[in-house]
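Omission of a single protein chain aside, the complex is shown with its protein chains in their original locations.
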Amino acid sequence: MATETHGAENAAAAASACVDSHGSAVGMPQLCGEWIGNQVFWLVITLVVIYLILAKIALPRIASVLAERQGTITNDIAAAEELKRKAEESEAAYQQALADARAQAQAIAQKTRDDIKADLDAEMAKADEAISAKAAESEKAISAIRASAMENVEIVAKETAAALVAALGGKADDAKIANAVSNRLKG
Amino acid sequence: MEGDLAHIGAGLAAIGSGAAAIGVGNVAGNFLAGALRNPSAAASQTATLFIGIAFAEALGIFSFLVSLLLMFAV
Partner (left out) sequence: MATETHGAEAAAEGSSLVFHPMDQFIVKPLFGHGDVGMFTITNVTLWLALAILAIFVMMVLGTSRRAVVPGRSQSVAELAYGFVHKMVEDVTGKDGLKYFPYIMTLFMFIVTANFLGLIPMSFTTTSHFAVTVVLALAVFLTVTILGFVKNGASFLGLFWVSSAPLALRPILAIIELISYFVRPVSHSIRLAGNVMAGHAVIKVFAGFAAIAAISPISVLAITAMYGLEVLVAFIQAYVFTILTCVYLKDALHPHH
(Lines give C-alpha, C1' and ligand atoms only; values in the text may rest on other atoms or scores of the structure.)
Protein backbone atom coordinates (compact mmCIF):
# COMPACT_ATOMS: atom_id res chain seq x y z
CA MET A 1 0.00 0.00 0.00
CA ALA A 2 2.81 2.31 0.89
CA THR A 3 4.37 1.84 -2.48
CA GLU A 4 1.02 2.42 -4.15
CA THR A 5 0.50 5.86 -2.64
CA HIS A 6 4.13 6.65 -3.23
CA GLY A 7 3.71 5.72 -6.85
CA ALA A 8 0.51 7.68 -7.23
CA GLU A 9 2.19 10.75 -5.81
CA ASN A 10 5.07 10.59 -8.23
CA ALA A 11 3.39 8.95 -11.17
CA ALA A 12 2.75 12.17 -13.00
CA ALA A 13 6.41 13.07 -12.88
CA ALA A 14 7.26 9.96 -14.82
CA ALA A 15 8.03 11.83 -17.97
CA SER A 16 11.72 11.73 -17.09
CA ALA A 17 14.08 8.96 -18.12
CA CYS A 18 15.38 8.79 -14.56
CA VAL A 19 11.97 8.08 -13.01
CA ASP A 20 9.83 5.04 -13.80
CA SER A 21 6.06 4.99 -14.18
CA HIS A 22 5.60 4.54 -10.40
CA GLY A 23 7.64 7.60 -9.59
CA SER A 24 10.57 5.58 -8.31
CA ALA A 25 14.11 6.35 -9.25
CA VAL A 26 15.72 4.46 -12.09
CA GLY A 27 19.31 3.92 -11.04
CA MET A 28 20.92 6.61 -8.95
CA PRO A 29 19.18 9.99 -9.10
CA GLN A 30 22.59 11.53 -8.49
CA LEU A 31 23.74 10.33 -11.90
CA CYS A 32 20.72 11.54 -13.83
CA GLY A 33 22.12 13.85 -16.46
CA GLU A 34 18.99 15.84 -17.20
CA TRP A 35 18.81 17.25 -13.66
CA ILE A 36 22.37 18.46 -13.43
CA GLY A 37 21.88 21.74 -15.26
CA ASN A 38 18.99 22.70 -13.03
CA GLN A 39 20.88 21.92 -9.85
CA VAL A 40 24.04 23.71 -10.92
CA PHE A 41 22.07 26.76 -12.00
CA TRP A 42 20.21 27.15 -8.73
CA LEU A 43 23.29 26.25 -6.69
CA VAL A 44 25.36 28.98 -8.28
CA ILE A 45 22.59 31.51 -7.60
CA THR A 46 22.35 30.28 -4.02
CA LEU A 47 26.07 30.54 -3.45
CA VAL A 48 26.20 34.05 -4.85
CA VAL A 49 23.29 35.15 -2.68
CA ILE A 50 24.79 33.57 0.45
CA TYR A 51 28.14 35.16 -0.35
CA LEU A 52 26.52 38.57 -0.71
CA ILE A 53 24.53 38.16 2.51
CA LEU A 54 27.60 37.11 4.43
CA ALA A 55 30.23 39.37 2.92
CA LYS A 56 28.12 42.52 2.70
CA ILE A 57 25.98 42.31 5.83
CA ALA A 58 26.63 39.56 8.31
CA LEU A 59 30.41 39.25 8.53
CA PRO A 60 31.21 43.00 8.82
CA ARG A 61 28.47 43.31 11.42
CA ILE A 62 29.74 40.40 13.51
CA ALA A 63 33.32 41.60 13.12
CA SER A 64 32.34 45.06 14.35
CA VAL A 65 30.40 43.59 17.27
CA LEU A 66 33.36 41.44 18.23
CA ALA A 67 35.74 44.37 17.87
CA GLU A 68 33.43 46.53 19.96
CA ARG A 69 33.26 43.86 22.63
CA GLN A 70 37.02 43.53 22.57
CA GLY A 71 37.27 47.29 22.91
CA THR A 72 34.83 47.30 25.81
CA ILE A 73 36.73 44.56 27.56
CA THR A 74 40.02 46.36 27.00
CA ASN A 75 38.52 49.60 28.30
CA ASP A 76 37.11 47.90 31.33
CA ILE A 77 40.42 46.29 32.06
CA ALA A 78 42.14 49.64 31.66
CA ALA A 79 39.60 51.27 34.00
CA ALA A 80 40.15 48.53 36.53
CA GLU A 81 43.89 49.05 36.24
CA GLU A 82 43.38 52.75 36.77
CA LEU A 83 41.26 52.16 39.86
CA LYS A 84 43.78 49.72 41.21
CA ARG A 85 46.56 52.21 40.60
CA LYS A 86 44.57 54.89 42.43
CA ALA A 87 43.92 52.59 45.34
CA GLU A 88 47.58 51.80 45.52
CA GLU A 89 48.41 55.48 45.37
CA SER A 90 46.06 56.37 48.21
CA GLU A 91 47.40 53.52 50.25
CA ALA A 92 50.89 54.80 49.68
CA ALA A 93 49.76 58.29 50.69
CA TYR A 94 48.17 56.89 53.82
CA GLN A 95 51.33 55.03 54.68
CA GLN A 96 53.30 58.19 54.03
CA ALA A 97 51.03 60.20 56.31
CA LEU A 98 51.30 57.56 58.96
CA ALA A 99 55.07 57.55 58.74
CA ASP A 100 55.12 61.35 58.85
CA ALA A 101 52.93 61.45 61.91
CA ARG A 102 55.05 58.86 63.58
CA ALA A 103 58.22 60.81 62.77
CA GLN A 104 56.64 64.01 64.05
CA ALA A 105 55.58 62.36 67.27
CA GLN A 106 59.06 61.04 67.66
CA ALA A 107 60.50 64.49 67.02
CA ILE A 108 58.17 66.06 69.58
CA ALA A 109 59.03 63.44 72.11
CA GLN A 110 62.70 63.92 71.40
CA LYS A 111 62.38 67.65 71.72
CA THR A 112 60.52 67.39 74.98
CA ARG A 113 63.10 65.00 76.24
CA ASP A 114 65.87 67.35 75.16
CA ASP A 115 64.17 70.32 76.84
CA ILE A 116 63.75 68.44 80.05
CA LYS A 117 67.32 67.32 79.88
CA ALA A 118 68.51 70.88 79.26
CA ASP A 119 66.46 72.15 82.18
CA LEU A 120 67.73 69.40 84.30
CA ASP A 121 71.30 70.13 83.30
CA ALA A 122 70.85 73.80 84.04
CA GLU A 123 69.36 73.06 87.45
CA MET A 124 72.09 70.58 88.08
CA ALA A 125 74.77 73.07 87.14
CA LYS A 126 73.18 75.65 89.39
CA ALA A 127 73.01 73.22 92.20
CA ASP A 128 76.58 72.18 91.61
CA GLU A 129 77.64 75.81 91.66
CA ALA A 130 75.78 76.43 94.89
CA ILE A 131 77.32 73.36 96.39
CA SER A 132 80.79 74.30 95.32
CA ALA A 133 80.26 77.88 96.60
CA LYS A 134 79.15 76.50 99.87
CA ALA A 135 82.08 74.11 99.94
CA ALA A 136 84.52 76.94 99.24
CA GLU A 137 82.93 78.98 101.99
CA SER A 138 83.25 76.11 104.40
CA GLU A 139 86.81 75.60 103.32
CA LYS A 140 87.51 79.19 104.01
CA ALA A 141 85.86 78.96 107.39
CA ILE A 142 87.85 75.85 108.17
CA SER A 143 91.10 77.43 107.13
CA ALA A 144 90.23 80.50 109.15
CA ILE A 145 89.50 78.28 112.09
CA ARG A 146 92.73 76.39 111.48
CA ALA A 147 94.66 79.62 111.21
CA SER A 148 93.17 80.94 114.41
CA ALA A 149 93.86 77.62 116.04
CA MET A 150 97.49 77.82 114.88
CA GLU A 151 97.67 81.30 116.33
CA ASN A 152 96.22 80.10 119.55
CA VAL A 153 98.73 77.24 119.56
CA GLU A 154 101.55 79.74 119.06
CA ILE A 155 100.24 81.92 121.86
CA VAL A 156 99.85 78.94 124.10
CA ALA A 157 103.27 77.66 123.10
CA LYS A 158 104.81 81.04 123.80
CA GLU A 159 103.06 81.28 127.08
CA THR A 160 104.02 77.72 127.89
CA ALA A 161 107.59 78.35 126.84
CA ALA A 162 107.71 81.56 128.91
CA ALA A 163 106.20 79.73 131.85
CA LEU A 164 108.75 76.91 131.42
CA VAL A 165 111.62 79.30 131.18
CA ALA A 166 110.37 81.16 134.26
CA ALA A 167 109.88 77.95 136.10
CA LEU A 168 113.41 76.83 135.25
CA GLY A 169 114.65 79.98 136.78
CA GLY A 170 115.53 82.02 133.87
CA LYS A 171 114.55 85.32 132.86
CA ALA A 172 112.47 85.05 129.79
CA ASP A 173 112.90 87.45 127.09
CA ASP A 174 109.50 87.61 125.41
CA ALA A 175 110.79 88.54 122.04
CA LYS A 176 113.33 85.74 121.99
CA ILE A 177 110.84 83.19 123.09
CA ALA A 178 108.31 84.28 120.49
CA ASN A 179 110.97 84.06 117.83
CA ALA A 180 112.07 80.61 118.88
CA VAL A 181 108.58 79.26 119.07
CA SER A 182 107.73 80.64 115.64
CA ASN A 183 110.87 79.07 114.21
CA ARG A 184 110.15 75.76 115.84
CA LEU A 185 106.51 75.78 114.66
CA LYS A 186 107.53 76.53 111.10
CA GLY A 187 110.25 74.02 111.21
CA MET B 1 22.24 -13.22 -14.57
CA GLU B 2 24.24 -10.10 -15.26
CA GLY B 3 22.22 -8.25 -12.64
CA ASP B 4 22.90 -10.98 -10.12
CA LEU B 5 26.64 -10.75 -10.69
CA ALA B 6 26.38 -7.01 -10.25
CA HIS B 7 24.69 -7.51 -6.91
CA ILE B 8 27.45 -9.86 -5.80
CA GLY B 9 29.98 -7.29 -6.89
CA ALA B 10 28.10 -4.66 -4.94
CA GLY B 11 28.29 -6.81 -1.83
CA LEU B 12 32.01 -7.35 -2.34
CA ALA B 13 32.56 -3.64 -2.81
CA ALA B 14 30.74 -3.01 0.46
CA ILE B 15 33.57 -4.87 2.25
CA GLY B 16 35.60 -1.76 1.54
CA SER B 17 33.35 0.18 3.88
CA GLY B 18 34.38 -2.15 6.69
CA ALA B 19 38.03 -1.70 5.76
CA ALA B 20 37.56 2.05 5.95
CA ALA B 21 35.97 1.57 9.36
CA ILE B 22 39.15 -0.18 10.52
CA GLY B 23 41.16 2.72 9.17
CA VAL B 24 39.05 5.32 10.90
CA GLY B 25 39.22 3.34 14.12
CA ASN B 26 43.00 3.23 13.83
CA VAL B 27 43.23 6.97 13.38
CA ALA B 28 40.89 7.77 16.27
CA GLY B 29 42.40 5.14 18.58
CA ASN B 30 45.95 6.29 18.01
CA PHE B 31 44.89 9.86 18.51
CA LEU B 32 43.28 8.93 21.80
CA ALA B 33 46.37 7.00 22.91
CA GLY B 34 48.56 9.96 22.07
CA ALA B 35 46.15 12.41 23.64
CA LEU B 36 46.11 10.50 26.91
CA ARG B 37 49.90 10.53 27.04
CA ASN B 38 50.16 14.21 26.31
CA PRO B 39 46.78 15.82 26.90
CA SER B 40 48.15 19.34 26.56
CA ALA B 41 49.06 18.76 22.91
CA ALA B 42 45.75 17.07 22.04
CA ALA B 43 43.63 20.17 21.59
CA SER B 44 45.91 21.58 18.92
CA GLN B 45 45.77 18.38 16.89
CA THR B 46 42.03 17.83 16.59
CA ALA B 47 42.04 19.43 13.13
CA THR B 48 44.68 16.93 12.05
CA LEU B 49 42.55 14.18 13.53
CA PHE B 50 39.53 15.17 11.49
CA ILE B 51 41.57 15.51 8.30
CA GLY B 52 43.00 12.04 8.88
CA ILE B 53 39.57 10.60 9.55
CA ALA B 54 38.21 12.32 6.46
CA PHE B 55 40.92 10.88 4.25
CA ALA B 56 40.48 7.39 5.66
CA GLU B 57 36.73 7.59 5.36
CA ALA B 58 36.79 8.95 1.81
CA LEU B 59 38.12 5.63 0.55
CA GLY B 60 35.36 3.77 2.31
CA ILE B 61 32.89 6.13 0.71
CA PHE B 62 34.45 5.31 -2.66
CA SER B 63 33.79 1.63 -2.16
CA PHE B 64 30.29 2.41 -0.99
CA LEU B 65 29.83 4.42 -4.16
CA VAL B 66 31.09 1.56 -6.32
CA SER B 67 28.61 -0.66 -4.57
CA LEU B 68 25.78 1.80 -5.20
CA LEU B 69 26.76 2.10 -8.86
CA LEU B 70 26.68 -1.65 -9.24
CA MET B 71 23.30 -1.80 -7.53
CA PHE B 72 21.55 1.00 -9.33
CA ALA B 73 23.48 2.16 -12.33
CA VAL B 74 24.66 -1.06 -14.02
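For clarity, chains are labelled A and B in written order, and residue numbers in each chain start from 1.
Keep this in mind: a residue touches a chain if its C-beta (ideal position, glycine included) is under 8 Å from a C-beta of that chain, and two chains touch if they have at least 3 such contacts.
The structure presented is a predicted model; accordingly, all values stated were derived computationally and were not measured.
Participant: Name every displayed chain that the left-out chain is in contact with.
Facilitator: A, B
Participant: Could I get the residues of chain B that touch the absent chain, sorted low to high?
Facilitator: 47, 50-51, 53-55, 57-58, 61-62, 64-65, 68, 72
Participant: With the missing chain put back, which residues of chain A would touch it? List them for me.
Facilitator: So the residues of chain A touching the missing chain come out as 1-4, 6, 10, 12-13, 15-16, 18-19, 23-25, 27-32, 34-47, 49-51, 53-55, 57-59, 61-66, 68-69, 72.
The rule we apply is simple: only the chains that are shown with their structure count from here on.
Participant: Please work out the Cα centroid separation of chain A and chain B, and write it as a whole number of Å.
Facilitator: Computed value for the inter-centroid distance: 70 Å.
Participant: Could you please specify the touching residues of chain A with respect to chain B in the complex?
Facilitator: 25, 27-28, 31
Participant: Touching residues of chain B toward chain A in the complex: what are they?
Facilitator: Residue list for chain B touching chain A: 68-69, 72-73.
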